[in-house]
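Sharing a structure with you now.
Every protein chain but one is kept in place in this view of the complex.
Then we have chain A:
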Amino acid sequence: MIEMKDVSKTYPNGVVAANGINVKIAKGEFVYVVGPSGAGKSTFIKMMYREEKPSKGNIIVNGINLPSIRNSKVPLFRRNIGMVFQDFKLLEKYTVYENVAFAMEVIETDPADIKPRVMEVLDLVGLKHKARMKPTELSGGEQQRVAIARSIVNDPKVVIADEPTGNLDPETSWDIMNIFEEINRRGTTLVMATHNKDIVNNIKHRVIAIEGGRIVRDEQRGEYGYEN
């Protein structure tokens, strides 16, 4: 599903964010990516959705070798993965419904199929009744749920989440995790960068720990392993 072979990334300012990374993530896995700030977690995640290109090595996601695809093809690749961010990245002037529907319009889904599917995923994240509201009228947790609904509306094989609970209070974070668990149970591969020790230690999954741009630990049902 996701494979990195000898991946290194050095930024123009000389910072080495990835250094000889080799990793395989199988279909249906739930993987936490952990590590101290500045360890290279974000770069690791960003390379998976081709926001960053590695300086060396290959990254294969859904059978596509990312370093070799042209910039113009990047949007087409991204249609097959769902993405969730710490800052939600919602279109503020669009309603909840429009934000989710946008991901379907982009891939030119038949308009008749859009509404039922958007309502279905909004129901899954518990926001069907707030479909007409704007993101600014929602709480942080609700906004993140909209972002999750958007990330799964096209049934992607992979969902990549970069610190999805970073801006949320503990209780809301558990709600979000329940939704991710449900998505993973339905067969979607989930890769999640996080700083949340409680979540990693309580909802056990594979843990990949990154420090200094290298994978220093890769354990099934691992622990967070750092003090917050």
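Assume a contact is a pair of C-beta atoms (placed from the backbone, for glycine too) under 8 Å apart; a residue touches a chain by one contact, two chains touch by 3 or more; residues count from 1.
Rule of thumb we're sticking to: contacts and distances are computed from a predicted model.
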Among "Cell division protein FtsX", "Succinate dehydrogenase cytochrome b556 subunit", "Nuclease PIN" or "Branched-chain amino acid transport system permease protein LivM", go ahead and choose the protein name stored in UniProt for the chain not displayed. "Cell division protein FtsX"
Sole contact to the chain not displayed, among A:93, A:115 or A:132: A:93
Using the touch definition from the top, which of A:37, A:72 or A:136 touches the missing chain? A:72
Missing-chain contact among A:9, A:41 or A:150 belongs to A:150
Sort through A:83, A:96, A:138 or A:215 and give me the one touching the missing partner chain. A:83
Going by the touch rule given at the top, which residues of chain A touch the chain that is not shown? 49, 71-72, 74-79, 83, 89-94, 102-103, 105-108, 110-111, 150
